[in-house]
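All remarks here apply to the structure that follows.
The other protein chains are all here in position, but one chain of the complex has been omitted.
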Amino acid sequence: MTTVWSGNALAEAIEAFAPGSVESSAGTDVWLKPESISTVCEGLKTRSEFKFDLLSSLTAVDYIDHFEVVYHLTSLPMNASAVLKSRVGHGRTEASIASVVPIWRGADYQEREVWDLMGIRFDGHPNHKRIMLWEGYPGHPLRKDYVTYDQSIASTAPGAAGSQEGAE
Amino acid sequence: MAIRTQPVTVNLGPQHPSTHGVFRMRVMFDGEEIVDVEPVFGYLHRGSEKLAEERTYTQIVTLTDRMDYVSSMLNNQAYILAVEKLAGIEPSPRGVWLRMIASELQRIASHLVATGFLLQDLGALGTPLIYAMRERENILDMFEMLCGARITNSYLRPGGVFMDAPSEFWPALDRGLNDIVNTIDELETYLSGNEIVFSRTKGTAVLPKELLINASITGPMLRASGVDWDLRHRAPYDYYDRISFERKLHTASDNYARYWVRVQEARESVKIIRQCIEQIEPGEVRPSFDDVPRLIRPPVGDAYAAIEGSKGELGFYLVSDGGIAPYRMHVRASSLINLTLLRDMLIGGQFGDLFVTFGSVDLNMGEVDR
Partner (left out) sequence: MGQAFLDNSLWRNIYCVLAGDSSSCASRGYSDGFLPGGLEWLAFLLAALAIIGLVVNGILGGVIVLIWGERRLFGRFQSRTGPNRWGPFGTLTSVADAVKTMFKEDVVPADADRILFNLAPILIATPALLVFSVIPFGVGTYVADLNVGVLFIMAITSLTTLAVLTAAWSSGNRIAILSALRSVALLISYEIPMALAVVGVIMLAGSMSLGDIIAAQGVPFILVQPLGFFVFFIAAMAEMARAPFDLTEAESELAAGYLNDYASMKFGLFFLAEFMAEISTSAIITTLFLSGWRGFDPIPSHFWFGAKLIAVLFVIIWFRMTLPRLRVDQVLKFAWKGLFELTMINIIVTAILIAIWPQPTTSQLWAMAAINWPVAIISIYLVSKLLGTAPYDQPLPDPNVPSYPVGSESIPASSVLGAESSSAQAPSPEGGD
């Protein structure tokens, strides 16, 4: 059975090798400061007490006044899992966080998906482009302030009448 | 004397017979050799995650059917597990057994489809595909008995399933399992030793296991490299801890190993279903509506639940704000993430192997684009 790291224990362990990187912790979750995400993830992957070699899932949630990037990590050698979270883009401006693609390549498409649908920029991503929607799509649909049923987006599609030549 | 060549860029897809849906690859060839690949996603994007934010927890089951439409039962199961974890619902035992039977049947169907289409990509003109599809048809007939639907089942509900299996289901299941074993035997006789299949799949698109893990690739692709990681065994959900089954591993991590692991897993699923039939007990298939109402209002919080889907780890991340609809739903789509290493697999290979490798990933566009 996969054991789940408790948030407090994980926060303590992270603080031990990367002081000042944890914002808070509760339950199974640890909130990290966005600027320290690279250091912490690198440590969580390589250090012998964690060995989180598999990034299960990477996603983001829009909490209106900020976004939360959620990382679900799995350690195969220890059969353990942990949840990291990071609050970015307070006040809905400049939502960006360091990319973890250099650490886990599995984050590649997931970060692109988060950028495409949620609009959080991942600094250092090798191919920072939209994945599901076309370049030039207005807005990021999974944001809570996105206006659904807006028919005018069709005109921005590549090849649509009235669009300047598509984002090829 | 070296011949001077010039690379050629070709668009394969979105309308192409072998892209398993609407997928586009911009491929650069130097002769028959692949120099560069750029996958282009999104032709089947329907915004399921956004749609889920406007539906109740029970209604979303129908959305999950339409993600990976060849393994809808497994999608249902992953979603329902996330809802149960989020809302703290205790499922009814009979419902759990039934959904385990249904999802293992679905796994067999999905692996059969994957094998059939792999052979189709290898250039066999439909015969193995139709052999595999014929068996899948029996499984879909059983689903029809269970819930009245064949592809988009929506059979599962928070706490179990919505309907008990009819009495004629059990003899049909027993017959069906024997047929499935026969079909797999037949397929293996023709395919596993076939020189053309073997020579085309052995040693192509080999991926080291460290790279597979680093790229978050799970499921049969990971097990084909020899890593013993199966969530049914490592993180048992439902009643998988009461079931004993073998994890089939291969070490080669090439296209043949992936095919082989899928076929063997289908055999193991038959064994799992037989154990489920032995252990299933009479009772209610879902908690009463007093315990689990139709409109579920989970407490504020989030939950991530993952199952071993037919393509890999299939996870659902749900965030609740206490309302009747999830505040946010995210699907950890194994089909999409398994494509992360597409470039590594294809570049340097032959054009003829392009779609074989693509098929050996076993992806479903409905899940990739959602």
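First chain written, first letter: the chains are A and B, and each begins at residue 1.
Note that in this section contacts are C-beta pairs under 8 Å (C-beta built on N, C-alpha and C of every residue); 3 or more make two chains touch, one makes a residue touch a chain.
Worth saying up front: this structure is predicted, and the values here are computed from it rather than measured.
**Student:** Touched by the hidden chain, which of the shown chains?
**Tutor:** So, spelled out: the chain left out of view touches A, B.
**Student:** Going by the contact rule already stated, which one of B:185, B:228, B:241 or B:291 would touch the omitted chain in the full complex?
**Tutor:** Once the missing chain is taken into account, the touching residue is B:228.
**Student:** From the list B:62, B:275 or B:350, pick the residue that touches the absent chain.
**Tutor:** That would be B:350, which touches the missing chain.
**Student:** Out of B:45, B:136 or B:200, which residue would touch the omitted chain in the full complex?
**Tutor:** B:200
**Student:** Determine and list the chain B residues touching the chain excluded from the picture.
**Tutor:** With respect to the unshown chain, the touching residues of chain B are 8-10, 16-18, 29, 32, 53, 85-86, 88, 119-127, 130-131, 134, 190, 194-200, 202, 209-210, 213, 225-229, 234, 249-252, 260, 298-303, 319-323, 327, 350-355.
**Student:** Which residue numbers on chain A touch the omitted chain?
**Tutor:** 3-7, 9-10, 13, 26-29, 49, 51, 61, 63-65, 75-80, 85, 144
Here is the rule we use: only the chains that are shown with their structure count from here on.
**Student:** Distance from the CA centroid of chain A to that of chain B, rounded to the nearest Å?
**Tutor:** 24
**Student:** Can you check the complex and tell me which residues of chain A touch chain B?
**Tutor:** Of all residues in chain A, those touching chain B are 1-2, 53-57, 59, 61-62, 70, 72, 76, 79, 81, 83, 104-110, 113, 117, 130-134, 141-142, 146, 148.
**Student:** Under the definition above, what is the set of chain B residues touching chain A in their complex?
**Tutor:** Residues of chain B touching chain A: 41-42, 45, 47, 49-50, 211, 213-218, 227, 229, 234-236, 241, 302, 304, 306, 313, 315, 317, 319, 327-328, 330, 332, 336-337, 339-341, 369-370.
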